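One chain of protein is taken out of this complex; the other chains stay put.
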Amino acid sequence: MKRTLPILITFVVGVIMVGEFFIPHWRYRALTGEMLEWGIILAAGAFILGLINLVQVHLPTVVQRGTDWGYKAVLLVSLAVTLTMGFANGKERLASGMEATFSYKWIFDFVYTPLSATMFALLAFYIASAGFRAFRARNAEATLLLVAAALVMFASVPIGEGVPVIGEYLVVLKDWTLDVPNNAARRAIFIGAALGAISTGLRVILGLERSHLGGE
Amino acid sequence: MDLLAITGLLLSIFLTLAILSFLFDDNPIYKFAEHLFMGVGIGIGTIEIYYGVFQPKLILPLLEEHRLLSIFPLLLLVLLFAKVTRKHQDWARIPIAFIVAAFAGVKLTGEANGRLLEQVRASMPDLQQLYETSGWWDWDNGGAGVISGLVLVLGLCACLLHFYFSARHNRPMRTISRIGILTLMLSFGASFGFTVMGRISLAIGRAEALLGLDQPNTLIQLGSMEVHRMTATRWMTVGTLLLIIVSIAALRRRTAPDSSTS
Partner (left out) sequence: MLDLLIRFQNMDRRWVFLGMALAIVLPMLVPFSLPFKVDQRVQDLYDRVEALEAGDTVYISADFDPGSRPELEPFFRTHLHHLFRQDVRVVMGTLWATAPPLVKPILEDIAQEYGKEYGKDWTFLGYVEGKELAIKSLGQSVRKTYPLDDRGNKTADLAVMAGLDAMRDFDILTSVSAGFPGTQAFVLQIQGQYNLEMASACTAVSAPDYIPYYQSGQLFGLSGGMPGSAQYEKLVYASVPPEKRPRLPATSGMNVLSIGHLYIIILLLLGNLAFFLTRGGEEN
(Lines give C-alpha, C1' and ligand atoms only; values in the text may rest on other atoms or scores of the structure.)
Protein backbone atom coordinates (compact mmCIF):
# COMPACT_ATOMS: atom_id res chain seq x y z
CA MET A 1 0.00 0.00 0.00
CA LYS A 2 2.86 2.32 0.87
CA ARG A 3 4.11 2.08 -2.71
CA THR A 4 1.12 0.81 -4.66
CA LEU A 5 -1.03 3.88 -4.09
CA PRO A 6 1.74 6.37 -5.03
CA ILE A 7 2.56 4.32 -8.16
CA LEU A 8 -1.14 4.32 -9.10
CA ILE A 9 -1.36 8.08 -8.51
CA THR A 10 1.77 8.61 -10.64
CA PHE A 11 0.22 6.63 -13.49
CA VAL A 12 -3.17 8.30 -13.41
CA VAL A 13 -1.86 11.87 -13.00
CA GLY A 14 0.87 11.33 -15.62
CA VAL A 15 -1.55 9.92 -18.21
CA ILE A 16 -4.04 12.77 -17.61
CA MET A 17 -1.30 15.38 -18.02
CA VAL A 18 -0.02 13.81 -21.24
CA GLY A 19 -3.59 13.68 -22.54
CA GLU A 20 -3.88 17.47 -22.20
CA PHE A 21 -1.77 17.87 -25.30
CA PHE A 22 -4.00 15.64 -27.41
CA ILE A 23 -7.47 16.54 -26.11
CA PRO A 24 -8.14 20.25 -26.60
CA HIS A 25 -11.65 20.06 -25.10
CA TRP A 26 -12.49 22.71 -22.48
CA ARG A 27 -13.77 20.16 -19.95
CA TYR A 28 -10.54 18.21 -20.17
CA ARG A 29 -8.57 21.47 -19.90
CA ALA A 30 -10.57 22.34 -16.78
CA LEU A 31 -9.50 19.03 -15.24
CA THR A 32 -5.83 19.42 -16.11
CA GLY A 33 -5.98 23.12 -15.12
CA GLU A 34 -7.16 22.10 -11.66
CA MET A 35 -4.39 19.53 -11.41
CA LEU A 36 -1.82 22.12 -12.47
CA GLU A 37 -3.12 24.38 -9.67
CA TRP A 38 -2.58 21.58 -7.16
CA GLY A 39 0.88 20.98 -8.58
CA ILE A 40 1.74 24.68 -8.21
CA ILE A 41 0.59 24.65 -4.57
CA LEU A 42 2.61 21.49 -3.89
CA ALA A 43 5.72 22.97 -5.55
CA ALA A 44 5.35 25.98 -3.24
CA GLY A 45 4.91 23.55 -0.34
CA ALA A 46 8.16 21.82 -1.31
CA PHE A 47 9.96 25.17 -0.93
CA ILE A 48 8.52 25.58 2.57
CA LEU A 49 9.55 22.00 3.35
CA GLY A 50 13.11 23.02 2.42
CA LEU A 51 12.83 26.02 4.75
CA ILE A 52 11.69 23.79 7.64
CA ASN A 53 14.53 21.39 6.93
CA LEU A 54 17.04 24.26 6.92
CA VAL A 55 15.86 25.42 10.34
CA GLN A 56 15.88 21.82 11.64
CA VAL A 57 19.50 21.45 10.55
CA HIS A 58 20.89 24.83 11.66
CA LEU A 59 18.95 25.70 14.82
CA PRO A 60 20.35 22.89 17.00
CA THR A 61 23.91 23.89 15.97
CA VAL A 62 23.25 27.47 17.05
CA VAL A 63 21.62 26.42 20.34
CA GLN A 64 24.45 24.01 21.17
CA ARG A 65 27.15 26.44 19.94
CA GLY A 66 28.43 23.85 17.44
CA THR A 67 30.82 24.35 14.50
CA ASP A 68 30.33 27.70 12.72
CA TRP A 69 27.37 28.47 14.95
CA GLY A 70 27.90 32.21 14.47
CA TYR A 71 27.44 32.05 10.70
CA LYS A 72 24.41 29.82 11.09
CA ALA A 73 22.98 32.33 13.53
CA VAL A 74 23.50 35.05 10.89
CA LEU A 75 21.55 32.90 8.41
CA LEU A 76 18.66 32.27 10.81
CA VAL A 77 18.48 35.83 12.12
CA SER A 78 18.53 37.34 8.61
CA LEU A 79 15.86 34.84 7.56
CA ALA A 80 13.71 35.76 10.56
CA VAL A 81 14.13 39.52 9.99
CA THR A 82 13.25 39.21 6.28
CA LEU A 83 10.18 37.10 7.05
CA THR A 84 9.07 39.52 9.78
CA MET A 85 9.44 42.56 7.54
CA GLY A 86 7.78 40.77 4.62
CA PHE A 87 4.71 39.82 6.62
CA ALA A 88 4.64 43.19 8.43
CA ASN A 89 4.67 45.10 5.13
CA GLY A 90 2.15 42.68 3.59
CA LYS A 91 0.57 43.79 0.34
CA GLU A 92 2.42 47.12 0.54
CA ARG A 93 5.83 45.48 0.62
CA LEU A 94 6.62 46.33 -3.02
CA ALA A 95 4.96 49.76 -3.09
CA SER A 96 7.09 52.63 -4.35
CA GLY A 97 8.79 54.62 -1.60
CA MET A 98 8.98 51.62 0.76
CA GLU A 99 12.77 51.56 0.37
CA ALA A 100 12.95 54.93 2.14
CA THR A 101 12.08 53.24 5.47
CA PHE A 102 13.48 50.09 7.04
CA SER A 103 11.31 47.56 5.23
CA TYR A 104 11.24 44.41 3.14
CA LYS A 105 12.03 46.52 0.06
CA TRP A 106 14.95 48.19 1.86
CA ILE A 107 16.37 44.75 2.72
CA PHE A 108 15.97 43.70 -0.91
CA ASP A 109 17.59 46.83 -2.33
CA PHE A 110 20.49 47.26 0.06
CA VAL A 111 21.21 43.72 1.28
CA TYR A 112 19.98 41.13 -1.21
CA THR A 113 20.76 43.06 -4.42
CA PRO A 114 24.49 43.71 -3.75
CA LEU A 115 24.99 40.20 -2.35
CA SER A 116 23.29 38.41 -5.22
CA ALA A 117 24.83 40.54 -7.97
CA THR A 118 28.35 40.30 -6.55
CA MET A 119 28.13 36.56 -5.96
CA PHE A 120 27.66 36.05 -9.71
CA ALA A 121 30.14 38.78 -10.65
CA LEU A 122 32.88 36.86 -8.80
CA LEU A 123 32.89 34.39 -11.67
CA ALA A 124 34.34 37.01 -14.05
CA PHE A 125 37.58 36.87 -12.10
CA TYR A 126 37.69 33.09 -11.89
CA ILE A 127 36.95 32.67 -15.57
CA ALA A 128 39.90 34.97 -16.37
CA SER A 129 42.17 32.91 -14.16
CA ALA A 130 40.85 29.61 -15.56
CA GLY A 131 41.30 30.84 -19.13
CA PHE A 132 44.86 31.85 -18.43
CA ARG A 133 45.89 28.69 -16.59
CA ALA A 134 43.96 25.88 -18.25
CA PHE A 135 42.89 26.93 -21.74
CA ARG A 136 45.75 25.48 -23.80
CA ALA A 137 45.80 24.54 -27.49
CA ARG A 138 47.12 21.05 -26.74
CA ASN A 139 45.43 19.33 -29.72
CA ALA A 140 43.10 20.03 -32.66
CA GLU A 141 39.94 19.93 -30.52
CA ALA A 142 41.30 22.31 -27.89
CA THR A 143 42.62 24.62 -30.62
CA LEU A 144 39.20 24.79 -32.24
CA LEU A 145 37.61 25.52 -28.86
CA LEU A 146 40.12 28.28 -28.25
CA VAL A 147 39.72 29.84 -31.69
CA ALA A 148 35.91 29.82 -31.47
CA ALA A 149 36.00 31.36 -27.98
CA ALA A 150 38.45 34.09 -29.02
CA LEU A 151 36.46 34.82 -32.20
CA VAL A 152 33.17 35.16 -30.33
CA MET A 153 34.74 37.33 -27.62
CA PHE A 154 36.53 39.59 -30.06
CA ALA A 155 33.84 40.01 -32.72
CA SER A 156 30.95 40.53 -30.26
CA VAL A 157 32.27 43.82 -28.92
CA PRO A 158 32.85 47.17 -30.67
CA ILE A 159 36.64 46.91 -30.46
CA GLY A 160 36.59 43.76 -32.60
CA GLU A 161 33.86 44.91 -34.98
CA GLY A 162 35.76 48.11 -35.65
CA VAL A 163 39.05 46.57 -36.78
CA PRO A 164 39.73 48.00 -40.27
CA VAL A 165 39.23 45.65 -43.27
CA ILE A 166 38.89 42.35 -41.36
CA GLY A 167 36.43 43.53 -38.66
CA GLU A 168 33.29 42.93 -40.73
CA TYR A 169 34.52 39.51 -41.88
CA LEU A 170 35.20 38.55 -38.26
CA VAL A 171 31.60 39.46 -37.41
CA VAL A 172 30.31 37.28 -40.27
CA LEU A 173 32.50 34.37 -39.12
CA LYS A 174 31.29 34.84 -35.54
CA ASP A 175 27.65 34.83 -36.68
CA TRP A 176 28.32 31.82 -38.88
CA THR A 177 29.87 29.91 -35.96
CA LEU A 178 26.79 30.63 -33.87
CA ASP A 179 24.26 29.94 -36.64
CA VAL A 180 25.78 26.85 -38.19
CA PRO A 181 28.20 24.68 -36.13
CA ASN A 182 26.76 25.90 -32.81
CA ASN A 183 23.27 25.27 -34.13
CA ALA A 184 24.18 21.76 -35.30
CA ALA A 185 25.79 20.85 -31.97
CA ARG A 186 22.96 22.33 -29.87
CA ARG A 187 20.32 20.56 -31.93
CA ALA A 188 22.14 17.26 -31.46
CA ILE A 189 22.20 17.92 -27.70
CA PHE A 190 18.53 18.99 -27.77
CA ILE A 191 17.46 15.86 -29.65
CA GLY A 192 19.44 13.66 -27.25
CA ALA A 193 18.08 15.49 -24.20
CA ALA A 194 14.51 15.35 -25.53
CA LEU A 195 14.73 11.60 -26.14
CA GLY A 196 16.19 11.17 -22.64
CA ALA A 197 13.46 13.28 -21.02
CA ILE A 198 10.72 11.45 -22.93
CA SER A 199 12.01 8.02 -21.93
CA THR A 200 12.48 9.08 -18.29
CA GLY A 201 8.99 10.60 -18.26
CA LEU A 202 7.50 7.38 -19.63
CA ARG A 203 9.44 5.28 -17.10
CA VAL A 204 8.12 7.44 -14.25
CA ILE A 205 4.52 7.32 -15.47
CA LEU A 206 4.62 3.56 -16.09
CA GLY A 207 6.07 2.94 -12.62
CA LEU A 208 9.39 1.57 -13.89
CA GLU A 209 11.28 4.46 -12.30
CA ARG A 210 10.47 4.68 -8.58
CA SER A 211 13.47 6.38 -7.03
CA HIS A 212 11.38 9.48 -6.15
CA LEU A 213 9.30 7.31 -3.82
CA GLY A 214 12.33 6.40 -1.70
CA GLY A 215 13.21 3.02 -0.20
CA GLU A 216 10.88 0.73 1.68
CA MET B 1 15.38 59.50 6.19
CA ASP B 2 18.69 60.57 4.75
CA LEU B 3 20.47 58.56 7.43
CA LEU B 4 18.70 55.39 6.29
CA ALA B 5 19.62 56.11 2.66
CA ILE B 6 23.27 56.59 3.62
CA THR B 7 23.22 53.47 5.78
CA GLY B 8 21.74 51.54 2.89
CA LEU B 9 24.35 52.80 0.47
CA LEU B 10 27.16 52.05 2.90
CA LEU B 11 25.78 48.60 3.64
CA SER B 12 25.47 47.72 -0.05
CA ILE B 13 29.08 48.82 -0.64
CA PHE B 14 30.27 46.84 2.37
CA LEU B 15 28.43 43.70 1.26
CA THR B 16 29.73 44.02 -2.31
CA LEU B 17 33.31 44.30 -1.09
CA ALA B 18 32.73 41.56 1.49
CA ILE B 19 31.85 39.11 -1.30
CA LEU B 20 34.72 40.36 -3.47
CA SER B 21 37.11 39.80 -0.55
CA PHE B 22 36.84 36.08 -1.39
CA LEU B 23 39.11 36.82 -4.35
CA PHE B 24 41.89 37.48 -1.85
CA ASP B 25 41.14 34.50 0.35
CA ASP B 26 38.33 32.76 2.19
CA ASN B 27 37.72 34.89 5.28
CA PRO B 28 35.13 35.48 8.03
CA ILE B 29 33.79 38.66 6.39
CA TYR B 30 32.99 36.72 3.21
CA LYS B 31 31.43 33.89 5.21
CA PHE B 32 29.26 36.36 7.08
CA ALA B 33 28.06 37.87 3.78
CA GLU B 34 27.49 34.43 2.27
CA HIS B 35 25.24 33.31 5.13
CA LEU B 36 23.42 36.63 5.08
CA PHE B 37 22.77 36.10 1.36
CA MET B 38 21.26 32.68 2.01
CA GLY B 39 19.12 33.86 4.91
CA VAL B 40 17.71 36.90 3.11
CA GLY B 41 17.28 35.02 -0.17
CA ILE B 42 15.27 32.22 1.42
CA GLY B 43 13.26 34.79 3.34
CA ILE B 44 12.34 36.68 0.17
CA GLY B 45 11.46 33.40 -1.58
CA THR B 46 9.16 32.41 1.28
CA ILE B 47 7.39 35.77 1.39
CA GLU B 48 6.80 35.82 -2.37
CA ILE B 49 5.57 32.23 -2.28
CA TYR B 50 3.12 33.10 0.47
CA TYR B 51 1.70 36.14 -1.34
CA GLY B 52 1.97 34.61 -4.82
CA VAL B 53 0.70 31.09 -4.17
CA PHE B 54 -0.65 30.26 -0.73
CA GLN B 55 -2.76 33.37 -0.24
CA PRO B 56 -4.46 33.62 -3.66
CA LYS B 57 -4.63 29.91 -4.46
CA LEU B 58 -5.33 28.28 -1.11
CA ILE B 59 -6.17 30.57 1.80
CA LEU B 60 -8.59 32.96 0.08
CA PRO B 61 -10.44 30.27 -1.93
CA LEU B 62 -10.90 28.21 1.26
CA LEU B 63 -11.72 30.97 3.75
CA GLU B 64 -13.52 33.55 1.61
CA GLU B 65 -14.90 31.72 -1.39
CA HIS B 66 -15.48 28.42 0.51
CA ARG B 67 -14.28 26.54 -2.55
CA LEU B 68 -14.55 22.86 -1.61
CA LEU B 69 -12.18 21.69 -4.34
CA SER B 70 -9.34 23.55 -2.59
CA ILE B 71 -9.50 21.04 0.25
CA PHE B 72 -7.65 18.52 -1.93
CA PRO B 73 -4.44 20.54 -2.38
CA LEU B 74 -4.62 21.40 1.33
CA LEU B 75 -4.80 17.71 2.13
CA LEU B 76 -1.89 16.96 -0.20
CA LEU B 77 0.08 19.77 1.43
CA VAL B 78 -0.55 18.33 4.90
CA LEU B 79 0.63 14.92 3.66
CA LEU B 80 3.74 16.58 2.17
CA PHE B 81 4.60 18.18 5.50
CA ALA B 82 4.40 14.74 7.11
CA LYS B 83 7.86 14.37 5.59
CA VAL B 84 9.35 16.32 8.50
CA THR B 85 8.06 13.77 11.03
CA ARG B 86 9.84 10.49 11.41
CA LYS B 87 6.70 8.50 12.16
CA HIS B 88 4.42 9.58 9.33
CA GLN B 89 6.87 10.46 6.58
CA ASP B 90 5.66 7.64 4.31
CA TRP B 91 2.46 9.63 3.71
CA ALA B 92 4.51 12.23 1.87
CA ARG B 93 4.91 9.74 -0.98
CA ILE B 94 1.40 10.54 -2.18
CA PRO B 95 1.95 14.28 -2.88
CA ILE B 96 5.47 13.54 -4.15
CA ALA B 97 4.00 11.00 -6.58
CA PHE B 98 1.45 13.59 -7.69
CA ILE B 99 3.97 16.34 -8.36
CA VAL B 100 6.54 14.06 -10.03
CA ALA B 101 3.83 12.65 -12.31
CA ALA B 102 2.56 16.13 -13.19
CA PHE B 103 6.07 17.28 -14.08
CA ALA B 104 6.78 14.06 -16.01
CA GLY B 105 3.56 14.50 -18.00
CA VAL B 106 4.15 18.12 -19.03
CA LYS B 107 7.85 17.51 -19.64
CA LEU B 108 7.13 14.55 -21.91
CA THR B 109 4.82 16.38 -24.30
CA GLY B 110 6.82 19.61 -24.10
CA GLU B 111 10.10 17.94 -25.03
CA ALA B 112 8.49 15.89 -27.80
CA ASN B 113 6.69 18.82 -29.40
CA GLY B 114 8.77 21.91 -28.58
CA ARG B 115 12.20 20.41 -28.93
CA LEU B 116 12.30 17.10 -30.74
CA LEU B 117 9.84 17.69 -33.59
CA GLU B 118 10.48 21.40 -34.11
CA GLN B 119 14.26 21.07 -34.07
CA VAL B 120 14.28 18.08 -36.42
CA ARG B 121 11.92 19.89 -38.76
CA ALA B 122 14.12 23.00 -38.78
CA SER B 123 17.19 20.89 -39.57
CA MET B 124 16.06 20.06 -43.09
CA PRO B 125 17.09 23.12 -45.10
CA ASP B 126 15.71 23.64 -48.59
CA LEU B 127 19.00 23.75 -50.53
CA GLN B 128 17.34 24.85 -53.77
CA GLN B 129 15.81 27.86 -52.03
CA LEU B 130 19.10 28.56 -50.20
CA TYR B 131 20.93 28.58 -53.54
CA GLU B 132 18.40 30.96 -55.05
CA THR B 133 18.50 33.43 -52.15
CA SER B 134 22.15 33.26 -51.02
CA GLY B 135 24.09 31.14 -53.55
CA TRP B 136 26.92 28.99 -52.18
CA TRP B 137 28.05 31.55 -49.58
CA ASP B 138 26.80 35.08 -48.88
CA TRP B 139 29.14 37.36 -46.91
CA ASP B 140 26.39 39.99 -46.63
CA ASN B 141 23.98 37.54 -45.00
CA GLY B 142 26.08 36.04 -42.21
CA GLY B 143 27.57 33.36 -44.46
CA ALA B 144 24.17 31.90 -45.40
CA GLY B 145 24.05 29.60 -48.46
CA VAL B 146 24.26 26.02 -49.61
CA ILE B 147 27.61 25.39 -47.85
CA SER B 148 26.20 26.46 -44.49
CA GLY B 149 23.06 24.37 -45.06
CA LEU B 150 25.17 21.28 -45.75
CA VAL B 151 27.53 21.93 -42.82
CA LEU B 152 24.50 22.26 -40.53
CA VAL B 153 23.01 18.92 -41.59
CA LEU B 154 26.32 17.05 -41.68
CA GLY B 155 27.44 18.54 -38.37
CA LEU B 156 24.15 17.59 -36.73
CA CYS B 157 24.28 14.01 -38.08
CA ALA B 158 27.93 13.66 -37.02
CA CYS B 159 27.13 14.90 -33.49
CA LEU B 160 24.17 12.53 -33.22
CA LEU B 161 26.28 9.59 -34.36
CA HIS B 162 28.96 10.60 -31.86
CA PHE B 163 26.32 10.40 -29.12
CA TYR B 164 25.27 6.96 -30.34
CA PHE B 165 27.38 5.24 -27.70
CA SER B 166 25.88 1.78 -28.05
CA ALA B 167 27.06 1.50 -31.67
CA ARG B 168 30.46 -0.10 -32.33
CA HIS B 169 32.90 2.64 -33.25
CA ASN B 170 34.67 1.14 -36.27
CA ARG B 171 36.79 3.23 -38.64
CA PRO B 172 34.03 5.10 -40.56
CA MET B 173 32.20 5.70 -37.30
CA ARG B 174 35.38 7.07 -35.71
CA THR B 175 35.81 9.52 -38.60
CA ILE B 176 32.20 10.69 -38.35
CA SER B 177 32.47 10.85 -34.58
CA ARG B 178 35.56 13.05 -34.88
CA ILE B 179 33.67 15.48 -37.13
CA GLY B 180 30.98 15.50 -34.46
CA ILE B 181 33.54 16.28 -31.74
CA LEU B 182 34.99 19.13 -33.79
CA THR B 183 31.50 20.59 -34.30
CA LEU B 184 30.82 20.30 -30.58
CA MET B 185 34.13 22.01 -29.82
CA LEU B 186 33.18 24.99 -32.00
CA SER B 187 29.89 25.22 -30.13
CA PHE B 188 31.50 24.91 -26.69
CA GLY B 189 34.07 27.55 -27.67
CA ALA B 190 31.23 29.90 -28.58
CA SER B 191 29.62 29.08 -25.24
CA PHE B 192 32.83 29.89 -23.40
CA GLY B 193 33.03 33.23 -25.21
CA PHE B 194 29.45 34.06 -24.26
CA THR B 195 30.02 32.94 -20.67
CA VAL B 196 32.98 35.32 -20.40
CA MET B 197 30.76 38.07 -21.82
CA GLY B 198 28.03 37.36 -19.26
CA ARG B 199 30.35 37.27 -16.28
CA ILE B 200 32.19 40.45 -17.25
CA SER B 201 28.82 42.18 -17.73
CA LEU B 202 27.92 41.29 -14.14
CA ALA B 203 31.28 42.56 -12.89
CA ILE B 204 30.65 45.80 -14.82
CA GLY B 205 27.37 46.16 -12.91
CA ARG B 206 29.13 45.86 -9.56
CA ALA B 207 31.95 48.19 -10.58
CA GLU B 208 29.35 50.78 -11.63
CA ALA B 209 27.71 50.44 -8.22
CA LEU B 210 31.02 50.83 -6.38
CA LEU B 211 31.93 53.89 -8.45
CA GLY B 212 28.49 55.41 -7.97
CA LEU B 213 27.76 55.48 -11.70
CA ASP B 214 24.28 54.05 -11.12
CA GLN B 215 23.39 56.77 -8.62
CA PRO B 216 21.01 59.60 -9.53
CA ASN B 217 22.65 62.98 -10.05
CA THR B 218 21.43 64.39 -6.70
CA LEU B 219 23.05 65.76 -3.56
CA ILE B 220 23.34 63.87 -0.30
CA GLN B 221 23.80 65.31 3.20
CA LEU B 222 26.99 64.05 4.86
CA GLY B 223 27.19 65.79 8.23
CA SER B 224 27.31 69.50 7.46
CA MET B 225 28.41 68.93 3.84
CA GLU B 226 26.33 68.43 0.73
CA VAL B 227 28.02 66.19 -1.84
CA HIS B 228 26.98 64.45 -5.03
CA ARG B 229 25.81 60.90 -4.49
CA MET B 230 28.45 59.62 -6.92
CA THR B 231 31.28 61.32 -5.03
CA ALA B 232 29.90 60.15 -1.68
CA THR B 233 29.67 56.58 -3.02
CA ARG B 234 33.31 56.66 -4.16
CA TRP B 235 34.51 57.92 -0.77
CA MET B 236 32.46 55.24 0.98
CA THR B 237 33.92 52.58 -1.33
CA VAL B 238 37.50 53.62 -0.58
CA GLY B 239 36.82 53.85 3.17
CA THR B 240 35.04 50.48 3.31
CA LEU B 241 37.76 48.83 1.24
CA LEU B 242 40.43 50.05 3.66
CA LEU B 243 38.32 48.89 6.61
CA ILE B 244 37.90 45.40 5.12
CA ILE B 245 41.63 45.10 4.32
CA VAL B 246 42.58 46.13 7.89
CA SER B 247 39.96 43.75 9.36
CA ILE B 248 41.14 40.77 7.27
CA ALA B 249 44.77 41.51 8.18
CA ALA B 250 43.85 41.73 11.87
CA LEU B 251 41.85 38.50 11.73
CA ARG B 252 44.70 36.68 9.98
CA ARG B 253 47.20 37.94 12.54
CA ARG B 254 44.91 36.77 15.36
CA THR B 255 44.44 33.29 13.91
CA ALA B 256 48.09 32.83 12.85
CA PRO B 257 49.49 32.15 16.39
CA ASP B 258 46.58 29.74 17.06
CA SER B 259 47.36 27.67 13.99
CA SER B 260 51.09 27.65 14.76
CA THR B 261 50.46 26.31 18.27
CA SER B 262 48.09 23.63 16.99
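Of note:
Chains here go by letter, A and B, matching the order in which they are written, and residues are numbered from 1 within each.
We take it that a contact is a pair of C-beta atoms (placed from the backbone, for glycine too) under 8 Å apart; a residue touches a chain by one contact, two chains touch by 3 or more.
This structure is a prediction, so every number in the text was calculated from the model and none was measured.
Only one residue in the set B:32, B:51 or B:137 touches the chain that does not appear here, and it is B:51.
Here the missing chain is touched by one residue of B:27, B:191 or B:247, and it is B:191.
Summary of contacts with the chain left out: across B:9, B:33 or B:203, the touching residue is B:203. Summary of contacts with the chain left out: across B:84, B:122, B:167 or B:238, the touching residue is B:122. In the full complex, the hidden chain is touched by chain B at residues 23-24, 41, 44-45, 48-49, 51-53, 55-57, 60-61, 102-103, 106-107, 109-111, 113-115, 117-119, 121-122, 142, 187, 190-191, 194-198, 200-205, 207-208, 211, 213-214.
Think of the hidden chain as still there; on chain A it touches residues 20-21, 29, 32-33, 36-37, 39-40, 43-44, 47, 91, 93-94, 96, 104-105, 108-109, 112-114, 116-117, 119-120, 124-125, 127-129, 131-133, 135-137, 146, 149-150, 153-154, 156-162, 171, 175, 178-179, 182-183, 186-187, 190.
Note that in this section only the chains that are shown with their structure count from here on.
Put simply, the C-alpha centre of chain A and that of chain B have 6 angstrom between them.
The part of chain B that touches chain A in the complex is made up of residues 1, 4-5, 7-9, 11-13, 15-16, 19-20, 22-23, 31-47, 49-54, 57-58, 69, 72-73, 76-77, 80-81, 83-84, 90, 93-109, 111-113, 115-116, 119-120, 122-123, 139, 142-144, 148, 151-156, 158-160, 162-163, 180-197, 199-200, 202-203, 205-206, 209.
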